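Only a single protein chain was left out; the remaining protein chains are all shown in position.
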Amino acid sequence: MIAAPGLDAPFDLRARLADLYCAYSDALDDGELERWPDFFTENCVYKVIPRENFERELPIALIYCESRDMLADRVVALRETALYVPRLVRHLTGNIRLRAIEPQGLRLTANFALFQSMVDQPSELFLCGRYHDKVVEEGAGLRFAERICVYDSTVVPTSLVYPV
Amino acid sequence: MIAAPGLDAPFDLRARLADLYCAYSDALDDGELERWPDFFTENCVYKVIPRENFERELPIALIYCESRDMLADRVVALRETALYVPRLVRHLTGNIRLRAIEPQGLRLTANFALFQSMVDQPSELFLCGRYHDKVVEEGAGLRFAERICVYDSTVVPTSLVYPV
Partner (left out) sequence: MIAAPGLDAPFDLRARLADLYCAYSDALDDGELERWPDFFTENCVYKVIPRENFERELPIALIYCESRDMLADRVVALRETALYVPRLVRHLTGNIRLRAIEPQGLRLTANFALFQSMVDQPSELFLCGRYHDKVVEEGAGLRFAERICVYDSTVVPTSLVYPV
């Protein structure tokens, strides 16, 4: 067994993927929700699902969107609702790993930790888990055709209305 | 819109920037405060500022230094004061992103999470936020001409005397 199987991906692909992951997190951390759907293909799948359900292949997800339009709708809903307490979000994404290069796209996983800061409270860990992604070349850039956000906790974070 | 705009930076520049960010965090995590000013240019700007003030362009910062000498003074003050409880610091820096290559220097941002460990207590998240940096070539290396540490929390961490 080879300890570090890492796919023999060209350097420029690695760099472009790193840039994609950075740009995605930055848009969310900047609160630029309207830019969020642009990171996805038109027929994308976006899910936020507890690890327990993901591993048992149970379908129930906290968020389930099946197109870029649904993501855009979600942003509008988020902007128009005031039911949740305002918070700042901060992503740390690591362990970005190219798993497979398939004709339909690139398979990647990455670990994430999300920290939130609410008014008059210290920052705190909010959620951690792993992205399971399919990334495709589209036009001049890379986009997510699939992003499954699998979070580790079994308790549903009540504030999880914001994209991961 | 291109989802992953990432600048077309040569690989060796990317690698050198990654090394700079690593070396900076490592020096602080090792408690080698005396080495900290060396990461900056002589006329550097170093600030630690809450995100609220940064976004509204309010000038008030928790730490504000306008030269490498001021950083060195700060280290001396830190070493001579015993008013703060000893703690170990640990940086996780991610999302390092080259934003612009300008004649005056490179513009970058990066996310940080700082964890602290105090005697007889478990490690905890202390601060998270984003660096807004200007990096310049100087002699044989890269140095920070500007490092603005923008932290997310609105509460001032009482122990924030240590460099970020």
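List of remarks:
As written, the chains take the letters A and B, and residue 1 is the first residue of each chain.
Here is the rule we go by: a residue touches a chain if its C-beta (ideal position, glycine included) is under 8 Å from a C-beta of that chain, and two chains touch if they have at least 3 such contacts.
What you are looking at is a predicted structure, and each value in this text was computed from that prediction instead of being measured.
Touching the missing chain, out of B:V45, B:A72, B:L92 or B:V161, is residue B:L92. In the full complex, subunit B makes contact with the omitted chain through residues 11, 15-26, 29, 35, 38-39, 88, 90-94, 113, 115, 117, 119-125, 138-144. Interface with the hidden chain, as seen from subunit A, comprises residues 1-6, 9, 11, 14, 51, 92, 94-97, 109, 111, 113, 125, 127-130, 151-155, 157.
By definition in this document, only the chains that are shown with their structure count from here on.
Averaging C-alpha coordinates per chain places the centre of subunit A 26 Å away from that of subunit B.
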